[in-house]
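The other protein chains are all here in position, but one chain of the complex has been omitted.
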Amino acid sequence: MTITPPELSVFESLESEVRSYCRGWPAVFDRAQGSWLHDEDGHAYLDFFSGAGALNYGHNNPVLKRALLDYLERDGITHGLDMSTTAKRRFLTSFQDVVLRPRELDYKVMFPGPTGTNAVEAALKLARKVKGREAIVSFTNAFHGMSLGALAVTGNAFKRAGAGIPLVHGTPMPFDHYLDDQTPDFLWFERLLEDQGSGLNRPAAVIVETIQGEGGINVARPQWLRQLAELCERRDMLLIVDDIQMGCGRTGPFFSFEEAGITPDIVTLSKSIGGYGMPMSLTLFKPELDIWEPGEHNGTFRGNNPAFVTATAALDTYWADGQMEKQTLARGDQVESAMRDILREHRDTKADFRGRGLVWGLEFADKSRAAKVCARAFELGLLLETSGPQSEVVKLLPALTIGPDELDEGLRITARAVRETA
Amino acid sequence: MTITPPELSVFESLESEVRSYCRGWPAVFDRAQGSWLHDEDGHAYLDFFSGAGALNYGHNNPVLKRALLDYLERDGITHGLDMSTTAKRRFLTSFQDVVLRPRELDYKVMFPGPTGTNAVEAALKLARKVKGREAIVSFTNAFHGMSLGALAVTGNAFKRAGAGIPLVHGTPMPFDHYLDDQTPDFLWFERLLEDQGSGLNRPAAVIVETIQGEGGINVARPQWLRQLAELCERRDMLLIVDDIQMGCGRTGPFFSFEEAGITPDIVTLSKSIGGYGMPMSLTLFKPELDIWEPGEHNGTFRGNNPAFVTATAALDTYWADGQMEKQTLARGDQVESAMRDILREHRDTKADFRGRGLVWGLEFADKSRAAKVCARAFELGLLLETSGPQSEVVKLLPALTIGPDELDEGLRITARAVRETA
Amino acid sequence: MTITPPELSVFESLESEVRSYCRGWPAVFDRAQGSWLHDEDGHAYLDFFSGAGALNYGHNNPVLKRALLDYLERDGITHGLDMSTTAKRRFLTSFQDVVLRPRELDYKVMFPGPTGTNAVEAALKLARKVKGREAIVSFTNAFHGMSLGALAVTGNAFKRAGAGIPLVHGTPMPFDHYLDDQTPDFLWFERLLEDQGSGLNRPAAVIVETIQGEGGINVARPQWLRQLAELCERRDMLLIVDDIQMGCGRTGPFFSFEEAGITPDIVTLSKSIGGYGMPMSLTLFKPELDIWEPGEHNGTFRGNNPAFVTATAALDTYWADGQMEKQTLARGDQVESAMRDILREHRDTKADFRGRGLVWGLEFADKSRAAKVCARAFELGLLLETSGPQSEVVKLLPALTIGPDELDEGLRITARAVRETA
Partner (left out) sequence: MTITPPELSVFESLESEVRSYCRGWPAVFDRAQGSWLHDEDGHAYLDFFSGAGALNYGHNNPVLKRALLDYLERDGITHGLDMSTTAKRRFLTSFQDVVLRPRELDYKVMFPGPTGTNAVEAALKLARKVKGREAIVSFTNAFHGMSLGALAVTGNAFKRAGAGIPLVHGTPMPFDHYLDDQTPDFLWFERLLEDQGSGLNRPAAVIVETIQGEGGINVARPQWLRQLAELCERRDMLLIVDDIQMGCGRTGPFFSFEEAGITPDIVTLSKSIGGYGMPMSLTLFKPELDIWEPGEHNGTFRGNNPAFVTATAALDTYWADGQMEKQTLARGDQVESAMRDILREHRDTKADFRGRGLVWGLEFADKSRAAKVCARAFELGLLLETSGPQSEVVKLLPALTIGPDELDEGLRITARAVRETA
């Protein structure tokens, strides 16, 4: 595929220097369907990024699209603040019937504003309010958002520096596998908590991702998560699972923490919860934590009703039975096998891969390799992104609805990009 | 109109106690068109709230709707992170041609995430980064958002308490008319700045709303804003105008600060910028401030392309000439005249009104009266909200596209609600 | 008097650049008695600075010296932590009999560590603990100390910058006469407190000096202090009077707030409380505030027993009757009259003086004049210091025990220094 330089002048002259993805993918995208994007020059790109996890059901999924068009055509409420609407009721009902009840979860549902960082801010506020403490424990290489509350529990030094103020009230602990594997899990955290002289401000809550997506596809083992949940329980800290990127089926089950068999006190969802890539997010919490006063947290766009419509369609279509989970795990096996082949082919190169469901990371000893692989993949018509504090991991995040042949095609391009950057 | 109790059970059992508007307006809304909402029981409500300013062009505006449906039907990119897309290019081009160039503004445009609080967080980060200082000055009764950065410069004690941590780095100054009118404007602020012993941490920026929407429809005079701009210039502080609620024509001109003839360093827009009530926001700033590193601030939903489509349609339809501004001012005269009549009718009651364009506030000496007026208005089929720290102001925020007869109808209901709560 | 360059090499080579007073007074002092210091070259200096208020009873006061020598000779406890000692009992008894009881004050006495900043830190801690709030209100040009808690409520920007972290939790309010005198006192503070939307974090306490010594000899009127006390009472804030520099008789009565007839909730004393210039300080508070746990605040040198001995001697000698107060006021009249003469002589120069008891400030329109006056005074054998955010005030702080002739001599030198720097 040859790419002629796209017309980017208005982006370059008018848009802030803060823009980023558009730099790595210098095309002007126009249409998209399923796992394919099309730029204005007619090139097609296979999407292994899925809007950073916001497009688990693919671009412009036809089932969701139909529901959305119907809703818009009949002038359903678009902007609803937090008024009761029929669209919201349908969403709540489906969410209860399809997601919560079958998993025996009795969470209350909060619409904290339509972005992930809103959901995290609400979760942290609530945890602090419930416990009457300020401190939050997060993990190395965590990513929770860009507003100041969420940023304070995010690991990335470059993003943190953007705050312009010292970020406080958060303390990092080692994520699973962070230290050499001789050090017992939670030894340090436990000692800090049990020792009245440790100097750790007693935490209101712990916030964790089960797989760190931005942090480098770091996968926590189920037993590590169970130990963490048990520690939170024992030490009177709330456990917040930030499932914004890993929830909605990315790892197989609807919630990524299901495999570990834990029930977090608070859960954040965003990205794919709306189904169609439109802004929506949820903060879920155990009913006994629902001590909010009416309006104590609010936001103009927390009632994005078109997103409720597509969210409902997504739940009803994909989660009424266990098919989606099974399919994701099968597709995951396909990826894993391809990863294994890549490593075998490059036996002489120090490399590593890890993942679960349809989120995978491929890392090379040469940390600059990942960026080269992604750049070459783009030339070959595949959207791939890097992840990790030094962008040292190739991140594979295809739509859950990708077909096996499409997946294969993307994996072949990935393998080729690896080969051609050796 | 008789209202039969709506079916609210799932809202009450599943949704968090934090929900608020749905409490004052106990109906389940289903459809909306222009200035009218319809609940599922067939009742119609005239809307004098406009999604807290997010629906300046009315509900499901037909021109915008057509553009949106066309875009969705042809599978235009929905979720675009910050990739270059044809929809974004069209928006940027229109924003430049219709908004910036005619006003001789050379702002850079940042998509900070789709909500107002995202836009404010980005503005504050940038100001701190540019100036290398942490302190921000805000004003009494300011409202800038619910995430921790924005909340720290928000006045409302109830919202602030929700933070769960002490909110610092912000210092309030008196908004226009806040003190008795004998005290010279900016006397206190200026003394603090000029005195090396004042104890005020030197501010990076001042953030201000030209009219405080949530704070009680407090209207700053143009000369006050000019003095403020001049003070910022002289004392090396950036001036941030938060035009999230008052921009996009609410006060008449596109930007609410145009009347004062000032050019803020940074401007935030959200709410009605997307036109159709879908989440979108912008942070604008002078080009010399654009010192962001690529990706230093990001967010999953900062490329909400359907909103770009409706935003573009709104700009092209309503802002290509000066008609909208003229019409808003005319409608404003209509409101002002009705307000005057209400006051005349209740001459014995201590009351006051103020506003500009299509944002008005009506306040009674009896601070509990406003809530009663709104409650009665709802029974009479009109959506009206209160504002101010004690919910002591009736806030009128009709769509800019409201017809003169509809406006009249709403004003008559308002007058009746006032009368019936005397 | 001719001054030959003193031998300063070890100070210049070994001591940190942070040293300050030694720069303005380039002599090596050796002995001192009453109001006179003697350098190693045999020059004598009349002292109008009194150790920044730590030497109200003069240098090496003979009555205190005798008590101290007796105590040391008989091996009385020197270092006593907070153990009970006979010296501490004598001090407590005298403090109760001579200071507290005659003024009908039932304060509890805390030994918070031997310096002023320790006393302020303890006061702030206690106020926050009692009220369960973090915010403290201080005043423009306040000075309360250099450790981080005290520094956060200190006004001077240069000192604040030394913190190396943003100083938060403190908000400055205008001290008496700070704004133009048309603005009603406490208008701004009161509005901030009464308005739930003001953005002021609700303060635990207000900390104030009755006369700001470091801030420029700013004298609060008694009625202003009474209004402040009343405001604190009404708004549930503790009133802390920092009497470190102005207490122990500096303004006439033992406590500087006696004139206003108020009873602060918390009082800090240091500097002259030990009498002999040895480190000692007290934090006093109403008994109902004494919710400290044993050892919750501590410090190695809070039991400086030699200072207790001289403190007791000072109380018994000077405060058993009302003589000291009367004498101080008489000496104050002498200073005031001399100040008046200086102003009369320099009628053409814009100048101003203010003060009470034996603390006075002399300010010229030309802000650089004060430093010149002090430099010339040093050459003429008088120790005078500047004060104020720009060192624009000549500060007169003679010992309370100064004789009328000595006082006269110093005032004549002051007048001459003013004349010779015209």
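General observations
Order of writing sets the labels: A, B and C. Residues in every chain begin at 1.
The working rule: contacts are C-beta pairs under 8 Å (C-beta built on N, C-alpha and C of every residue); 3 or more make two chains touch, one makes a residue touch a chain.
This structure is a prediction, so every number in the text was calculated from the model and none was measured.
Note that the undisplayed chain, when the full complex is considered, contacts A, B, C. Residue in contact with the omitted chain (choice from A:S9, A:S198, A:S337 or A:S368): A:S198.
As for the chain not pictured, it touches chain A at residues 134-135, 138-142, 153-158, 160, 166-172, 174, 178-180, 182-184, 187-188, 191-192, 195-202, 215-216, 388-390.
Residue-level contact of chain C with the missing chain is found at 6-8, 10-11, 14-23, 25-33, 37, 40, 51-55, 59-60, 65, 68-69, 72-86, 88-89, 92-93, 95-96, 108-111, 113-118, 121, 124-129, 134, 145-150, 152, 158-159, 161-166, 169, 204, 270-271, 276-279, 283, 285, 290-301, 304, 306.
With the whole complex as reference, residues 165-166 of chain B touch the missing chain.
Rule of thumb we're sticking to: only the chains that are shown with their structure count from here on.
Although chain A and chain B share one sequence, what matters here is the overlap of their interface residues, and that overlap exceeds half of the numbers used. Distance between chain centres (mean CA atoms), chain A to chain B: 30 Å.
Each of the following residues of chain A touches two or more other chains: 165-166.
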